[in-house]
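Apart from one protein chain that is not included, each protein chain of the complex appears where it belongs.
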Amino acid sequence: MSEHPISRYPVPEVKDLPDDLREKVLAIQESSGFVPNVFLALAHRPDEMRAFFDYHDALMGREGNLTVADKEMIVVATSADNSCQYCVVAHGAILRIRAKNPLLADQVATNYRKADITDRQRAMLDFALKVSNEARSVNESDSGVLRSHGFDDEDIWDIAAITAFFGLSNRMANFTAMRPNDEFYGMGRGMPADS
Amino acid sequence: MSEHPISRYPVPEVKDLPDDLREKVLAIQESSGFVPNVFLALAHRPDEMRAFFDYHDALMGREGNLTVADKEMIVVATSADNSCQYCVVAHGAILRIRAKNPLLADQVATNYRKADITDRQRAMLDFALKVSNEARSVNESDSGVLRSHGFDDEDIWDIAAITAFFGLSNRMANFTAMRPNDEFYGMGRGMPADS
Amino acid sequence: MSEHPISRYPVPEVKDLPDDLREKVLAIQESSGFVPNVFLALAHRPDEMRAFFDYHDALMGREGNLTVADKEMIVVATSADNSCQYCVVAHGAILRIRAKNPLLADQVATNYRKADITDRQRAMLDFALKVSNEARSVNESDSGVLRSHGFDDEDIWDIAAITAFFGLSNRMANFTAMRPNDEFYGMGRGMPADS
Amino acid sequence: MSEHPISRYPVPEVKDLPDDLREKVLAIQESSGFVPNVFLALAHRPDEMRAFFDYHDALMGREGNLTVADKEMIVVATSADNSCQYCVVAHGAILRIRAKNPLLADQVATNYRKADITDRQRAMLDFALKVSNEARSVNESDSGVLRSHGFDDEDIWDIAAITAFFGLSNRMANFTAMRPNDEFYGMGRGMPADS
Amino acid sequence: MSEHPISRYPVPEVKDLPDDLREKVLAIQESSGFVPNVFLALAHRPDEMRAFFDYHDALMGREGNLTVADKEMIVVATSADNSCQYCVVAHGAILRIRAKNPLLADQVATNYRKADITDRQRAMLDFALKVSNEARSVNESDSGVLRSHGFDDEDIWDIAAITAFFGLSNRMANFTAMRPNDEFYGMGRGMPADS
Partner (left out) sequence: MSEHPISRYPVPEVKDLPDDLREKVLAIQESSGFVPNVFLALAHRPDEMRAFFDYHDALMGREGNLTVADKEMIVVATSADNSCQYCVVAHGAILRIRAKNPLLADQVATNYRKADITDRQRAMLDFALKVSNEARSVNESDSGVLRSHGFDDEDIWDIAAITAFFGLSNRMANFTAMRPNDEFYGMGRGMPADS
């Protein structure tokens, strides 16, 4: 286990968290086997942490046409473009698991244009990158392109909102030098490729 | 009153909002005299809206060394850099009022480097812009510069987090083509300059 | 009234200007009620000032298909992109007055793509920004797009030349830290919106 | 002699120019042996042309501490960065002649950082490029650097103003596809290198 | 095993390669257990392939102060910045193995500024990125910084040359859509972290 700090800011102990947050963190530890560092790093500011995870859950847990793998792909592609180590490593692991594909996350992180994805997914990621880098120019014609790939207006909101939310997350992670847990790097790599 | 749509997405009527959000919106209408469009545009997704305003309030309402005018200045400078019409116009109005200065918002929006602000505020905005555009390179030496201007580590977190949160807001506003209320443009312009 | 310097360079008194320039400045003072600072800041170099205003007048005073509001919109959009405080504030005021619209200048300065303008005007500003930022790639196909919006070749020259001239102006204003007169900020804001 | 058009716009015959401009053009033809195309291309708009050359002469003809070669170097370096064929080729010729150096113009056009120039000249060109590309950030500290190389405030204005004026010229030349005269390419190349 | 093409260009069979190249490829297959796709994709042009691997071997096999892990780190950091999937995935595997560290490659690929590396290595990668993106500005002062970290002039040449060579490689891999072998993704991930 590495001994590097997980944030440039003080990190509370789980036992010292407010009740609701401690409960949330213990639940995730139960299900994942470890506490992802984002929960500890953000717990430095409990009010912001609550809003952060409410926002996260509203977006990532929402039922819709985007699959969980689609959503994680958006996170990985935009976080890689923002050079966010925490999000690329942690959500890369989730993407491998959700997509049941050990190659996809590294492909999407490095150059999604060359990844083993569908044209529809490529259009989704093109749009996510535009929202991330050049939202000023987003307009109805972008929605037109996405609709031609079968996305409806709620899907398009999802793509934009996930991108915007992880843009916030990427900036906080880079600002705090948030460290991905060592566990994430190897997760989901054992499955047969493209199976 | 203009007849332009306030979002590219459907906008609910206040009476149709979930109770907690309707109450929140009516309270702001009471205090401001009108409902800022961001409340209506985001109400298309109540769960996301709740988290959005919880996050907003956690940051903007937090007690600390940054004045309200400092915080609004961060919002205006980074939102202008992101070409976000809603945030520049709405928070420009708040900045004029909070700083009791009718010139400051337009100066900060156009080029904060030439605005009537202190060196400390310029250092604050330099850092906010770095978090917004190049968070990948933020490190301890940035904190060192800010500390030399009297900011402590919690102030620095505030600057970064406000920037990151409004980066999300800017992307959503540009994505939805969120329209600032006509009322904002003229607010706070009647005070004597530099008084 | 603010006490900030209006330029990083020495600013002559009106009474000390060469006769022709003093006359010009007094005439504008008569018509506007105050002397716009650009006249004082540039008077540090009378020969350059004469050429500057001759160029300005040749472009802005020329009869053609562009309305005065169209021309001011070009100035505001390109000057905002160049972060020129003087030109955005001063020409923003003129744009509000000429367009009889108190909202338009702030919209165009922040993100003309979302402003209350026509498709024809948006094409005009797209081209102006291309001339400003990427003149190396301008070619006949740009003129084709503009012609499809009803502009003729002389209109297109006007758009390009106004952009190029204010590019000069923006650089001089940023270099000298030219300060907009306090009067400009509030001018033209009293009209009913969209009337 | 090449048969390519010298502008995308109509070019008047010298004999059809207004008297003052025809005289000016004939004088330059007398001294240079040919009419530089900029005079013909800009003559499409006589009023703008007059102001253009008045501005040009005010800057390039002004007595000061910058040598003629210094000024031409500024023109070549900034015009190359703006990809302006006319200005690089025409002023490259003038630079070779004024500096009595057949190598300098091509060096400065390609990468002034590696050209056979003094540290003082390199600081001058660093500043010119900053005014050209990032005037928003120019401030007193830039002047401080230049003063440490022996430039006074009037020299610094000259550097900024020449850069700003040729920024205008570069945009008009790229917009009109202004063609450099064939004569310029070979001028000043016959002198012994570094003599 | 995936069935995706490994290049947009025809890929020869190993048995059809010229003798010297076939021998080279069989040797690497012997030592690695598989043929890295770069050998097959580049074999479309045997003469270029020979020069490519001679250059590669001259740089990567040269004895000097840079460790093999240092060299691979340069490859991974600059290839990630160039969005080169093949080089990041293949050399990421080699970096994990050479550094005996299963985390390092993903850290360096995403944001080397936050990776578990020394200040000396960070200075090395800062310089590599400058050579990759802005070689025009490289000069003696860069060497001064590197010397202060203990690099000598031959080490500095190695950093620059490895960067320049993989810049070529990145462009060819992106152009041909060269696909990393599935084997690379998981290699070197089994070691204890930070051991």
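In order of appearance the chains are A, B, C, D and E, and numbering begins at 1 in each one.
Assume a residue touches a chain if its C-beta (ideal position, glycine included) is under 8 Å from a C-beta of that chain, and two chains touch if they have at least 3 such contacts.
These numbers come from a predicted model, not from an experiment.
Every shown chain that the unseen chain touches in the whole complex is listed here: A, C, D, E.
Screening E:F39, E:F52 or E:Y185 for touch with the missing chain picks out E:F52.
Mapped onto subunit C, contacts with the missing chain fall at residues 136-137, 139.
Contact between subunit E and the unshown chain involves residues 8-9, 44-45, 47-48, 50-52, 54-55, 58-59, 62, 82-84, 131-132, 135-136, 138-140, 143, 153, 157, 160-161, 163-165, 167-172, 174-175, 177.
Across the interface with the omitted chain, subunit A contributes residues 111, 113.
The working rule: only the chains that are shown with their structure count from here on.
Under the contact definition stated at the top, the chains bordering both subunit C and subunit D are B. In the contact between subunit A and subunit B, the residue numbers used by both copies make up over half of all numbers at that interface.
A centroid comparison over C-alpha atoms places A as the chain most distant from subunit D. Each chain's centre was taken as the mean of its CA atoms, and the one lying most distant from subunit E is C. Per-chain Cα centroids separate subunit A from subunit E by 28 Å. Separating the centre of subunit B from that of subunit D, both taken as means of CA atoms, is a distance of 44 Å.
Distance between subunit A and subunit D, defined via averaged C-alpha coordinates, is recorded as 51 Å. Those residues of subunit D in touch with two or more other chains are numbered 136, 139.
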